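First comes the structure, then the notes that go with it.
All protein chains but one are shown in place.
Order of writing sets the labels: A and B. Residues in every chain begin at 1.
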Amino acid sequence: MSEHHDPSNVTNPEHAEHHIVTPMTYTIIFGTLLTFTGITVGAAFIDLGIFNPIIALAIASIKAVIVILFFMHVFYQSNLVKMTVSAGFFTFLVLITMTLTDYISRAWGLW
Amino acid sequence: MSTTTTTIVNLPDQRTATLPKRHYLNNEDGLLSWLFTGDHKRIAILYLISITFFFFIGGAFAGLIRLELLTPQPDLMASDTYNKMFSMHGIVMVFLFLVPSVPATLGNFLIPIMLGAKDLAFPKINLLSWYLYVAGGLFTLAALVLGGVDTGWTFTTPLSTHYLNTNVVTAATGIFIAGFASIFTGLNFIVTIHRMRAPGMTWFRMPLFVWANYAASILMVLGTPVVAISLVLVALERTVGIGVFDPTKGGDPLLFQHLFWFYSHPAVYIMILPGMGVISEVISTFSRKRVFGYTAVAFSSVAIALFGFFVWEHHMFIMGVSNYSALVFSLLTMLVAVPSAIKIFNWAFTLQKGSITFETPMIYAFAFMGLFVIGGMTGVFLGALGMDIHLTETYFIVAHFHYVMVGGMLMAFLAGIHFWWPKMTGRMYPESFSKLSAVTSFIGFNLTFMPQFILGYLGMPRRYHVYPPEFQVLNVLSTAGATVLGVGFLLPLLYLGWSLKYGAIAGDNPWQATGLEWQIQSPPITENFTEIPIVDHEAYDYDWLAHKTEQEVTTVG
Partner (left out) sequence: MDNALVATHHHTDETAVHEEHEHVVLPQHRHHFETEQQQREAGTFGMWLFLLTEIMFFGGLFFAYLLYRNWYHDAFVAASNQLSIPLGATNTAILIGSGFFMALGVWAAEVRKKGLLVLFLVITTVLGFAFLGIKYVEYHEKWEKHHIPGEHFDVSEFVNPQAYGLKEQPLAPDMAQKTQVFFSLYFAMTGMHALHMIIGIGLLFWLTWRAYRGEFSSGYVAPIENFGLYWHFVDIVWIFLFPLLYLINRHPGS
């Protein structure tokens, strides 16, 4: 009977080993985030046309991904948590794209 | 099981049978032990009492609406009052009854037991969810007492922000808070289903009720916050005058519609999916067969949840959205019919060659199947662009969603309550009364809403308290039906209440069903299981049950 009550039998295969992130990693991430903040402010003052918002969003996304992966430990988490996080952003994208089908096609060319 | 069997109800000998000495209901005494409980079963009972309360409040509004519509003239109430009546009816029924109905009561009670767990993952958050629900309900009642709200349950802008001076903010606050109750229920279910399954309980051994609630929980977690933010913006627009939806300041009222329906369409599936889960359990038990196409039914729940996020614009076809976009959404809307039909066909095949018996839950389940098919098919009519322009904002659409929500969801809720009542209370209700009430509600329901399909097709618009005299005959039929329906809904309150004290002792497994919840005592102990079960069989395995019963007889005998 002990084999049935073995904890490893109970825990889900969806789990990952616990991992302690070191202060060193955190410091590197902190530095990276500050650097990117500087870059995004600088890039706003240069006229890049349509690429201004694209670069701004790309940098923000990179920063967000870094925070999610390391500050929020998703990099070390199980696939379940990784999928959960992506599901949130997927649904957000559904909200944006499906609503935009209306706004873009309501006035073709004027958008 | 011979084909001549007319009932599978198997109650213990009433002369010797007693309720178990210790169970979750008498484990602790006093009001405080209920108000501070962490037990999912007690929270389910708290929820059951509160949603029943709000159901009858919402039902009272429905009765007044039908009474006013008995005659073509405005003789019972003024137009303003009528607007408040149908708004409050919608708000109470949608947010305070239908959304929490099956998940928060039956789901709360059963999901941990069905998975072989001692409780939900976060008992305190579960209790918090009930308090939030009550707080949301109190705000809604406050809006009612302070004079009501007359925007319709949809809070359409700019009507709700600029043209009305009723208690919009109070009601919106109530819905916002109740929304968090629903988020916390969904969150709890998802974590529990992922993390708390007993050894051997693999994903494809879970009862379909759990699958359906899992799918609905995903919608609760991802959809509800969007309606929350849209209601916050409405409230801010009314109170401080920001201009996000206000056309005079450059805002777009249709943006509110997009955000609102991004939740409120999936909300329809939040309401119906758990009901479908109940039907899977009931149909299987009373035809003594494994649900046909288990995997297909399980995945169709998830598919309905997924498609639910891609169809919301069909509520807005006549509001000035782009025609091209409407085409896309119309096509996607048709697609939702596919997983729904998969379920209906699979239930039909489950019935085929099954040993069907007609206990009360089964009668409700049959009512569900018939009425849901009508509701679903008319939904396909409405999803077609041309038909929608003719039929939307008429009584046709009122009849359509009542067929889905009342004919589908409420029947499923009652099926579930009757099915699990012996497990929740340990006592059986008088079956003659319950069958009578099931048939009464079925007849009353059709009498109420079938005429409304015709009225809508003839062009009677919804949300008016007066109508041309030629529509009176059908309206009288509908009001008469509502009376019958009301009796059908009041009856269970009486005999279920009666059964709490005088009902026959039900025993552990009156229906001889296979779920884990039927293998423990009724009512269950606080920890559900004295020992965590080890699951070594599929769901709905009647051979396993027969084998197990046989073994018991040999052991005991």
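Operating definition for what follows: contacts are C-beta pairs under 8 Å (C-beta built on N, C-alpha and C of every residue); 3 or more make two chains touch, one makes a residue touch a chain.
What you are looking at is a predicted structure, and each value in this text was computed from that prediction instead of being measured.
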Checklist entry - Which of B:V244, B:V268 or B:A326 touches the chain that is not shown? => result B:V244
Item to check | Residue among B:A104, B:I190 or B:M424 touching the omitted chain | outcome: B:I190
Checklist outcome for this item: Touching the hidden chain, out of B:W34, B:F56 or B:F122, is B:F122
Checklist entry - Which residues does chain A use to touch the chain missing from this display? => result 1, 5, 7, 10-12, 15, 18, 20-23, 26-27, 29-30, 33-34, 37, 40-41, 44-47, 49, 52-53, 56-57, 59-60, 63-64, 67-68, 70-73, 77-78, 80-81, 84-85, 87-89, 91-92, 95-96, 99-100, 103, 111
Item to check | Hidden partner interface residues of chain B, rising order | outcome: 20, 116-119, 121-123, 125, 183, 186-188, 190-191, 194-196, 221-226, 228-230, 232-233, 236, 240-244, 249-252, 255, 258-259, 262, 508, 516, 519-521, 525, 527, 529-534, 536, 548, 552
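The rule is simple: only the chains that are shown with their structure count from here on.
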Next on the checklist: I'd like the Å distance between the centres of chain A and chain B, where a centre is the mean of that chain's Cα atoms.
Outcome noted: 35
Checklist outcome for this item: The residues of chain B that touch chain A in their complex are 194-195, 197, 199, 222, 226, 254, 258, 262, 309-310, 312-313, 321-325, 328-329, 532, 534
Checklist outcome for this item: Residue set of chain A touching chain B in the complex reads 4-5, 9-10, 12, 14, 80, 87-88, 91, 94-95, 98-99, 101-106
